[in-house]
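What follows is one structure encoded as structure tokens, with my remarks underneath.
Shown here: the complex without one of its protein chains, the others still in place.
And then chain A:
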Amino acid sequence: MSAHDHAEGHGHAHGGAAHGSFKGYLIGFVLSVILTAIPFWLVMSGAIDNKQATAIVIMAFAVVQIVVHMVFFLHMNTASEGGWSMLALIFTLILVVIVLTGSLWVMYHLNANMMPGLHDMREMP
């Protein structure tokens, strides 16, 4: 009996519960259609005058949609695989944030400082 329970605990990866339900997929699909349609509409119609504001809004929509996909399609939760998949995800996200912000930040400043004719160039001999 206890051995059977043990095997069940390990075999939960191919148990039925991990797949979600029809309702879950449908909710995820409807949400992702809405979260895709709004940014496309914002950019195509130019509803927000300020381009930077539009960029921030569509990025926020992308983040929300990624979370929706993770939860409803990839069935991420803190319990799956005993929390290890969540841990791997968090580790990856930290690396992704470091790679993206680091590259953009450093290279932006490098670009800005390499431009000829900028104000700090005037002080140079």
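We take it that contacts are C-beta pairs under 8 Å (C-beta built on N, C-alpha and C of every residue); 3 or more make two chains touch, one makes a residue touch a chain; residues count from 1.
We adopt the following convention: contacts and distances are computed from a predicted model.
Its UniProt record calls the unshown chain "Cytochrome bo(3) ubiquinol oxidase subunit 3", which is the correct pick from "Cytochrome bo(3) ubiquinol oxidase subunit 3", "Sulfur oxidation protein", "NADH-quinone oxidoreductase subunit K" or "Ribose ABC transporter permease". Remark: the residues of chain A touching the chain excluded from display are 3, 6-7, 10-11, 13-14, 16, 18-22, 25-26, 28-29, 32-33, 36, 39-40, 43-44, 51, 54-55, 58-59, 61-62, 65-66, 69-70, 73-74, 81, 84-85, 88-89, 91-92, 95-96, 99-100, 103-104, 107.
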